[in-house]
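The following block contains the structure, expressed as structure tokens.
Left out: one protein chain. Kept in place: all the others.
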Amino acid sequence: MGTLRLFPDQASTIAPEVDHLLYFLLAVAVFFTLGIFLSILYFAIRYRRRSDRELPHVIHGGLTLEILWSVIPFGLTMVMFTWGASVFFRESRPPDHALQIYVVGKQWMWKLQHMEGQREINELHIPLGRPVRLTMTSEDVIHSFYVPAFRTKQDVVPGRYSTTWFQPTKAGRYHLFCAEYCGTNHSRMIGWIDVMEPQDYQNWLSGGAPQGTLAESGQKLFESLACVNCHKADGTGRCPSLVGVFGNTVHLAGGGTVTANEEYIRESILRPDAKIVAGYQPVMPTFQGLVTEEGVVQLIEYIKSLGQKPGGTGR
Amino acid sequence: MSEHVDSVKTYALVWIILLILTAGTTAVAHVDLGPFSVVVALAIAVCKMLLVALFFMHVRHSTRLTRLVLVGGLLWFFILLALTMADIVTRGWLGVPGK
Amino acid sequence: MITEAVQGRETYLNASYGIKSWLFTKDHKRIGLLYLATITLFFFLGGAFATAIRLELLTPQGGLVSSDTYNKLFTMHGVAMIFFFLIPSIPATLGNFFLPMMIGARDLAFPRINLLSWYLLVIGGLFALFAMLVGGVDTGWTFYTPYSTTYSNTWVIATALGIFVAGFSSILTGLNFIVTVHRMRAPGMTWFRLPLFVWSHYATALIQVLGTPVLAVTIVLVFCERVFHIGIFDPALGGDPILFQHLFWFYSHPAVYIMVLPAMGVISELVSTFSRKPVFGYHFVAFASVAIAVLGFLVWGHHLFVSGQSLYAGMVFSFLSYFVAIPSAIKVFNWTATLYKGSISYATPMLYAFGFVGLFTIGGLTGLFVACLGIDVHVTDTYFVVAHFHYIMVGGAIMAYLGGLHYWWPKMTGRMYPEGWAKLSALVIFLGFNLTFFPQFILGYLGMPRRYHVYPPEFQVLHVLSTAGASVLAAGYVIPMAYFIWSLRYGKVASSNPWGATGLEWKTASPPPPHNFDETPVVTHEAYDYSTVMGEVIEVG
Partner (left out) sequence: MASEAHAETLALREQFDTAAQQKDASTLGMWIFLITEVMFFGGLFLAYTVYRSLYPESFGLASSTLNEIIGAANTAVLLCSSFTMVLAVRAAQLGQRRTIMLFLVLTIILGLAFLGIKGFEWTEKFHEHHVPGPTFHLEGTAMQGQAQLFFSLYFAMTGLHALHMVVGCGIMFYLLWATYRGRYSAEYYTPVDVGGLYWHFVDIIWIFLFPLLYLIDRHLK
């Protein structure tokens, strides 16, 4: 039998913020719970029935009391709301310089890809002290990426990308759980987050033997799927050039524009006719079933890399 | 118990207005009013609903309670609609993730 | 049996005999008992599933049953307990029996519809039982898409149909209650003379009528999606799985109030009767019921904070969720204040009422944690949430249900339950409950996800505590079952008003005659006026 623990590890920048919020709510909860319990206990003893013929004086109520015990709790709850919402807002907005990791959930494993090309299953190595941004999708049902030590949880929904981020503050191995029920082996869809000292992380990165970075894998895929035959870099192909597309505004046939983000590129690969670029014909076949979610991620990274100015550092 | 018996003429008039509105909404659908196409189509539908409810379902003679039930039901549908759409409409507001 | 006690007088129990006189009865009291039997069956069925779950969780490796079986166990526990026990529990039994009596009516407005609604529950229950017997269902009681529509290969449709049919039972009960409260009140029974039990059932009925149809249509869509694969919730075809969650929780969050509002109504009666004082702030408690029913419809999105719902919708839903806290707090404070300078009896129903107020307070306050965006991200889908809603549903609804059952047992059967055993079981249930579910709060904050068949060994100590508590709790539930049955034959014969309570239901014989009252009562006093039911008195307070 494992040792008894009462409080989880605190291993991300957001974890102490969540815990402070918890302490505040706990204080309020304990205060009111004790207040109610002790009042009941005191009244029950003090005013216990001594004779069956007792008839207490009628007390109908008191407006002042009613107002007091409505307004004070309401004020407290508004503090809870504001505080909680501000923590949530920070949890939802990844910083710009975050390390990008791609996550694909499927029944019943986590597949994780680093920009440098390392691919992991059910284990994620990340450096200490650097914000990490996860872009996640699912191949089948809804999963949820949950790291208790980071106080982070985000559902991973098929058909779209969801994002979360964290910044580890303590080296160590932490649980990764799937928190949204996903079928037979839901409880075995677990893994580890390895937070390493930056130097160790560099060693780990160079220790693996990846077949090139994510973008390079994407380029290979781009060529093997024959995308390159139509999407010519100089724009002379039957399909638009993808150079410099990422992050920019795309004009669509039939009016309207869309920002070329991960979601849009994913949709264009899997459902090419959903949004047609102005001036082009809907000739592209769907790649649904031909390319995995991980492949899509590699293609996205390749297209992103096309958008980089020479010598630039990315976005 | 006093029952209001409306005249056949009233009912016939309402009926004819309903038929005219149906023809009208079908005709106006072919005109490009931009985003107002939806507004006009729904406005006409609401008018038709009110006519049916007030006259054919006798809401204009009915108790306050009946009207409250009717308004309450529609209000609840709008709660369902409005709060769900609050999610659907604002999903893209955060922009490109991480940007 | 019961009839011996009341020989020579016609009661609803001896007015006619034979199985047909029960299966075709239109008497709301008999229908209430039919419901009581049905939901007791489902309670023990759901309890058996819970026992298996807790036994399995004794060890982290999950050796007792397979993962698939475990998944079916927690799904069927949820389905049986929520849709076939808790939703009908208080309204369909105690509400059915006492709501007409409390307003001085001979029956509900639509007795035949009332009987129909019992049959619908039975038919729905048979569908669900069929699904459970032939193989079970493993989607979780929440039926999240696309798992339930595309991936699960268990008996989803049979179970969903069962819930669909049972939903109409709930709708018809609600409809009947609303019309009855509006149209069937006895002369002089104005809205503000209604017992608070009636107010809370009225509020419950509003939710049943407004929310349940949305669940019904959601089930229709799930059915179509699963059978015809039309794409409504399938992202591969452009559908949005999160739309399902919106539709589902639009019903299922208010459904929590279907379970707990009637419980609050019972507690108002108990606290008043056993402190022999009118409920403090009657108007506030009455309006709080309606406020909870209305506000309860505005907060469903707090189940979706990490689902991929937009950040802004999450904030709106969190903000609105806190509004529900206020009427709930008002009720708790008013019940506590009612005790002040009262004449407090420690009869068993009052012990349950104390238990309810305490446990509901904990359940409600932990609700503030899960409504708080920053904390909910961490605790949602963990045992924290499991503990929170069990404090509301078991600590709240079931405590009140048992309290109400003890309180009205003499009226329903004409017999008293054995007080000593009853006090003992109330204590056992309270202790067992806390031992079962309090450790789960800690488990949840530690990060133990819900619906886990195997789990990391560091959570085991708390799971073992919880299982130990569950066995105490199970014993606590079996004892009342035994002595209630015993009391039918051997219980002390009950007088018409053994508690000195004020409701109209106590002004008629125990058990009541077929039409409740020998003549239609005329109400001249507000609710809870104890001077009207007492002879010689000693004034206190």
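Going in written order, the chains are labelled A, B and C, and every chain counts its residues from 1.
Heads up, the rule we're going with is that a contact is a pair of C-beta atoms (placed from the backbone, for glycine too) under 8 Å apart; a residue touches a chain by one contact, two chains touch by 3 or more.
A quick note: this is a predicted structure, and the numbers were derived from the prediction, not measured.
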Displayed chains contacted by the hidden chain, counting the whole assembly: A, B, C
Residue among C:Leu13, C:Met101, C:Leu221 or C:Ala527 touching the omitted chain: C:Leu221
Absent-chain contact - pick from C:Leu13, C:Leu94, C:Leu108 or C:Val454: C:Leu108
Residue among C:Arg183, C:His283, C:Arg489 or C:His525 touching the omitted chain: C:Arg183
Absent chain, residues of chain C that touch it: 105-111, 113, 171, 175-176, 178-179, 182-184, 209-214, 216-218, 220-221, 224, 228-232, 236-240, 243, 246-247, 515, 520
Chain not shown, touching residues in chain B: 1, 3, 5-6, 8, 11-12, 14-15, 18-19, 22-23, 25-26, 29-33, 37-38, 41-42, 44-45, 48-49, 52-53, 55-57, 63, 65-66, 69-70, 72-74, 76-77, 80-81, 84-85, 88-89
Touching residues on chain A - with respect to the absent chain: 254, 271-274, 282
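One rule holds for everything that comes next: only the chains that are shown with their structure count from here on.
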Between chain A and chain B, centroid-to-centroid distance (C-alpha), Å: 41
Distance between chain centroids, defined by C-alpha means - chain B, chain C (Å): 37
Chain C: positions in contact with at least two other chains: 242, 311
Multi-chain contact residues (two or more partners), chain A: 92
Partner chain C, residues of chain B touching it in the complex: 65, 72-73, 76, 79-80, 83-84, 86-91, 93-94
Interfacial residue positions of chain C with respect to chain A in the complex: 60, 62, 67-68, 71, 138-140, 142, 144, 146-147, 150-152, 235-236, 238, 241-242, 275-278, 280-284, 305-308, 311, 314-315, 318-319, 322, 325-326, 329-330, 332-334, 336-337, 339-346, 354, 357-358, 361-362, 365-366, 368-369, 371-378, 380-382, 442, 445-447, 449-462, 464, 500, 529-531, 534-541
Residues of chain C that touch chain B when the two form their complex: 182, 210, 214, 240, 242-243, 246, 250, 297-298, 300-301, 304, 309-313, 316-317
